[in-house]
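Only a single protein chain was left out; the remaining protein chains are all shown in position.
Order of writing sets the labels: A, B and C. Residues in every chain begin at 1.
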Amino acid sequence: MSRQSFRLEGGGRIDRARALGFTFNGKRYQGYAGDTLASALLANGVHLVGRSFKYHRPRGILTAGVEEPNALVQLETGAHSQPNIRATQIELYDGLTATSINAWPNVKWDLMAVNNRLGRLLPAGFYYKTFMWPRSWWMTYEKAIRRAAGLGRAPEAADPDRYERQNIHCDVLVVGGGPAGLATALAAGRTGARVVLVDQLPELGGSLLDESAGTGEAWRQSAVAELAAMDEVTCLTRTVVTGYFDHNFLIACESVTDHLGHTGAQPHLPRLKLWRIRAGQVVLATGAFERAIGFKGNDLPGVMLAGAIGTYHARYAVTPGREAVFFTNNDTAYAPAMAMAAGGARVKVADVRTEPGAVADRARAVGIEVLPGHAVVSAAGHRKVRGVMVASLGAEGQVGDPRYLRCDLVGMSGGWSPAVHLFSQSGGKLAWRAADACFIPGVPAQTTRVVGRANGTIGLSALMAEAHAAGADAAKDAGFSGSGDAPTLESDQPEQAPLQPFWSVPAKPKSERKHFVDFQNDVTVGDVRLANREGYRSVEHLKRYTTLGMGTDQGKLGNVPGLALLAEMQGVTVPEVGTTTFRAPFTPLNFGAMAGRDVGEFMDPARRTPMHDLHDEAGAVFEDVGQWKRPFYYPQPGEGKDEAVNRECRAVRNAVGMLDATTLGKIDLQGPDVPALLNRIYTNAWSKLEVGRSRYGLMLGEDGMVIDDGVTSRLGENHFLMTTTTGNAARILGWLEEWLQTEWPELKVYANSVTEQYAVAVIAGPKARDLLGEVTDLDLSADEFPFMSWREGTVAGIPARVFRISFSGELSYEINVPANHGAALWGALMETGEKHGITPYGTEAMHVLRAEKGYIIVGQDTDGTVTPLDLGMDWIVSKNKDFLGKRSLTREDTARTDRKQLVGLLTDDPQAVLPEGGQVVEELQDRPPMTMIGHVTSSYYSANLGRSIALALIKDGRQRMGDTLHIPQPLGGPTLSATVTETVFIDPDGSRLNG
Amino acid sequence: MFLIECPWCGPRDETEFSYGGEAHIARPVGGGHDMTNAEWGHYVFHRTNPKGLHRERWVHSHGCRRWFNVVRDTVSHEFLLIYKPGEKPDLPALPKSPEPPDGPGR
Amino acid sequence: MAEPRRLSSLADEPAHVAAVEAGIVMRQAPLHAMVTLRGNAGDPVFLSGVREITGCDIPTDPCRAAMTTDHAVLWMGPDEWLVVAPPEAGTDLRQRLRDRLGDDRTAVVDVGDALAIISVGGPRARDLLAKGCTLDLHPRTFRPGHCANTLLAKAQVTLHQVDAAPTFSVFVSRSFAVYLWRWMLDAGLEYGVQVLQD
Partner (left out) sequence: MRYSIFSLARNALSYHEKWPEAWRSPAPKPAYDVVIVGGGGHGLATAYYLAKEHGITNVAVIEKGWLGGGNTGRNTTIIRSNYLWDESAAIYEKSLKLYEGLSQDLNYNIMLSQRGVLNLAHNEHDLKELSRRVNAIRLNGIDSEILTPTEIKKLVPIINVSPDLRYPILGASLQRRGGVARHDAVAWGYARAADAHGVDIIQNCEVTDFLVEDGQVQGVETTQGAIRAGKVGVVVAGHASVMAAKAGFRMPVESHPLQALVSEPIKPVLDCVVMSNAVHVYVSQSDKGELVIGAGIDAYTSYGQRGSFHTIEGQIGAITELFPIFSRLRQLRQWGGIVDTCPDASPIISKTPVDHLYFNCGWGTGGFKATPGSGWAFAHTIARDEPHPINAPFSLDRFSTGVLIDEHGAAAVAH
């Protein structure tokens, strides 16, 4: 185990009493509690952590936060493995294991680094210009490209962790827990408003965490304590707000157990929790990102952002090097430079400004050599920087003679880009601030305020005052007041000198191909130049053509410099070339967290009927019909599906069968105008339906196409019960309500779903009357209880409504009882029915039986393009009244007499069953294409007829009675021939209906 | 995700509602039997589909099951007016409806 | 003939008892008589009729519930209420409502078997509900006597806050009850769940 030789003697927020062991690329190291993987690696002198996407160049740790483009690792192994995790965001835990990604065989010796040698052949968009010949080879090229691309690896086993989602509401949401966020939350919290404060770090404080003592730390501690004591303030740490959507809806992802390591996680806790936040007011205090500068080799390990060096120094007590050159265009790089110097490092600063101002004097005072008007033009080294060339810059950007400076660390600062990502996601417009060369929030689109560095505000006291005011205002707009005074924080930050916009050191084309703008995707200044030259001049073209900003860091570092370079090349201002906009998520968001617990049995409710357990005990195979589980068939030992269905079908025609029809939609209709409603909704007439009677109806959409069917019964003068197909239950209730509420409010009708109130057992077959007679007090004689009527009585001692309707063509009773009695009813009928040979049957037998009678199933024999006339159901279409969809039936195409029409098909070979969905042709060809004239909608073997039967929609079908048509089976099997027939195959005169 | 003010239940999440398309498309009196095919086709299929203010219907399907009308900006997604069936208040002045940020697709 | 067995949709669900200190207390409420009542809230005859039979002032403000010791009337929509009564009241309640209110301007619909009721309480009850419900259940906006039709996970429910403990009654269609019960137990894992048996 190597020593932490780059750990500072004292300071930092790490817990030196808790040493943690971890493994990186197979080697064991030690860090401390409070470290990130990145800080622990730097403490151990490890800079080379990964390889870039395209050229596989060696890359080190560039930043200290979420914007890290280089230091991506594969965290852990096996089912717990996660690809592409930023080392800068991983809190160290004992036993952590990580490896570099996108490198083979290892990060030191990566064979794909050959791409770097070939780099000249692989400029932006090279793949659009080649790999086109021969045509068939692209799939081979592609395979190689795919293998080379990608970053980390997906786990190979299912995810063992839990994920959770939770909604939360607040008056004021504060995003970011740095000084501005804390001041905002305090101002809003003191009013009593409900405040949610979200921060990505384990501790609140943001940049204040970079000092472990002093006035800032004292204030931080008191602010955190005050917030903790407020009942209506919720602080979410280790939580990143990733999305800002319409109507102040935001998404944040909390890492609940990741910092414990998977061995330390507690099984009852989720790994991640996705917070779905609905806020009244939003205040964004999201800080700013430091920018890199383009120079040759600016991607070498050991080249870092200046601010990150400061953070590693102060927060983690790590010095990433001992001899540093800083390269800056603004004042902020001087603080880390001076901190390093104070720690004993040799430090030089190359500042592109000829007059860097007071800060340079202070730096010189602590022994730093400052080179005004100088730039770092290149970095030298192999897998680690070992020196830089610096040169003077002329007024016109001419580069002077370079000289070599030895160093093991380069700190660059190209200025700062406010973190406007969430503001932009919310729909807010961005504005370009030329002085600081950055985008700042412009006009908000929602009740959004932006404070602090995210708003381009510099200087601690200005920032705190702004934040306090925003917190107070937000609370006020939410209806709360009493924010108290703004906090004052002694600040020793002197006035800053202005930044000098500077994006890349002027250089020759050859060199510019090594000036990196987007580090992860290897996009260079040369690539930007190429895109511009070739006409990809919109910023979006630039991004797509070069892939700038398309990496896993989503351009947090590269977008603004890329845009500025493009503007420079076109000789226009940055806003003229385009504004950059940001999309969710701010940082990558786990799919597991987005799915939450909507997986496994909770993916979708499985609706079960009251008799479900009895079906289960009887060995039923279930089918999914919408969300419902319905018995498909009930195989007995040794039976397959066909045998079971044949047995069930025979039982219904010869004795008695029983079907669970609970899932059919049931709508209770009450009011004096129900008949008027039914007249408008159904194609047939309803005014004369008597109490005690039932009638079949067909519904059309306004386009004239069948949408549903079912039986409706008159329960009382003003009371009806409508049934719908299982899948359409909710849709049809909605359809009725829509017309009643919006178009026909004058109709006095109340519609209520009673689907769930009643369990329904259908008994069907010649013995149905005998069976029912044993368990009911109803008079079942045909005169007293005729077909298409209903009666109320008891069945098996249970109050029941019994409907004499039939979907099988047999004598049939549909027995409705209160749902809690469903199982008792089923049990009693099975028991009593035993001597009658009762056989439970499932949906497949139901389908066969109804097809034998030519009854349609909406959604199977219809598909949204079928009219009642196409179905041969002219008898149900009223000529005398209007109804929904009627007008459409007379359009020229809809009124054609040679449309596809429902007919029966009988195969020449009676044992051959047509494939459902089989296409029908009139004239066979040797091979496709063939002209299709329709398709088989329903097809079964009918055990009762001893042959197959089918229904089909055939063009001009009713004129083809007796014709022979052909059903090719292009997926295999012989072409079948069949004769067109009527749709009723059994008992055409309906005598069986009366038993 | 929208926060929609049900005229009865108050502000609720979009997930509780269903969208009902353009509002105020009256069904032709008498069922349109005196209309041409083109006129009837327009009633059934043609919609205004404006960019900007849109009168449209929503139903609080998982709440009180009531239909209502709104005026919504189809660019900003702001709900400017909410009213009950049978009412038809004037359109509000067009608010500043910024172009959607012409931002990155995939 | 044997007394028919009534089975609630949750009858066979095992009672999970988890965790040390339960932040959640769940219970399958016993069967109740329940009626969907439709009528005109502006009709004094309707209002007085309901009061006479249930003892409750029918709530005309949206999302409010009226309760007596044995009856509750929940606002479901501008012309719709859910009347909850003791199980033995069922047939009688429906008959009395029908007789008193008539059937041309009102509707009385038996839903006693269509709905299951899950009671959920405990210090973390709001957090549990927040995992699947987008309503703001903070005591400033949702209090005892408030009710709402809403979604909980993927089930449509009626949520009724019964007391300030807080205790909530969750009314759910019977075919969704097993799904929802299991979902709630799973959601409560984080806080610990105690399941009370009657």
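Here are a few things to note about the model shown:
Convention: a contact is a pair of C-beta atoms (placed from the backbone, for glycine too) under 8 Å apart; a residue touches a chain by one contact, two chains touch by 3 or more.
Predicted model, so just to flag it, every value in this text is computed and none were measured.
With respect to the full assembly, the chain omitted from this view is in touch with A, B.
The missing chain, though absent from the display, is touched by one residue of A:D94, A:E217, A:D863 or A:D882; that residue is A:D863. Only one of the listed residues, A:G31, A:P610, A:P675 or A:G704, touches the absent chain: A:G704.
In the complete assembly, the contact with the undisplayed chain comes from A:A157, out of A:A157, A:A395 or A:A435. Checked against the full complex, the candidates A:Q281, A:N728 or A:T776 give a single residue touching the omitted chain, namely A:N728.
Looking at A:E601, A:D874 or A:D963, the residue that reaches the missing chain in the full complex is A:E601. Where subunit A meets the missing chain, the touching residues are 53, 80-84, 120-121, 123, 126-133, 135, 138-139, 142, 145-147, 149-159, 161, 163, 165, 243, 245-246, 249, 251, 276, 509-510, 513, 526, 530, 533-538, 540-541, 544-545, 547, 550, 552, 554, 583-585, 588-592, 594-596, 598-601, 603-604, 606, 623-626, 632, 703-705, 708, 725-728, 857-860, 862-865, 888, 891-894, 915-919, 921, 927-930, 932, 935, 968-971. Across the interface with the omitted chain, subunit B contributes residues 1-2, 14-15, 18-19, 21, 36-38, 40-42, 44-51, 54, 56, 72, 74-77, 100-106.
In this section, only the chains that are shown with their structure count from here on.
Across the two interfaces under comparison, B-C and A-C, the one joined by more C-beta contacts turns out to be A-C. The centroid of the Cα atoms in subunit A and the matching centroid in subunit B are 26 Å apart. Centre-to-centre separation between subunit A and subunit C, using Cα means, comes to 33 Å.
Residue numbers of subunit A whose C-beta contacts span two or more other chains: 278.
Along subunit B, residues 13, 65-66 each make contact with two or more other chains. On subunit B, the positions that touch subunit C within their shared complex are 8-10, 12-13, 15-16, 62-66.
Interface residues of subunit A facing subunit B in the complex, by the touch rule stated above, are 245-249, 278, 424, 427, 429, 443, 445, 540, 543, 549, 579-583, 702-703, 734, 737-738, 741-743, 745, 882-883, 886-888, 891-892. Residues 62-63, 76-78, 80, 134-135, 148-151, 156 of subunit C touch subunit B in their complex.
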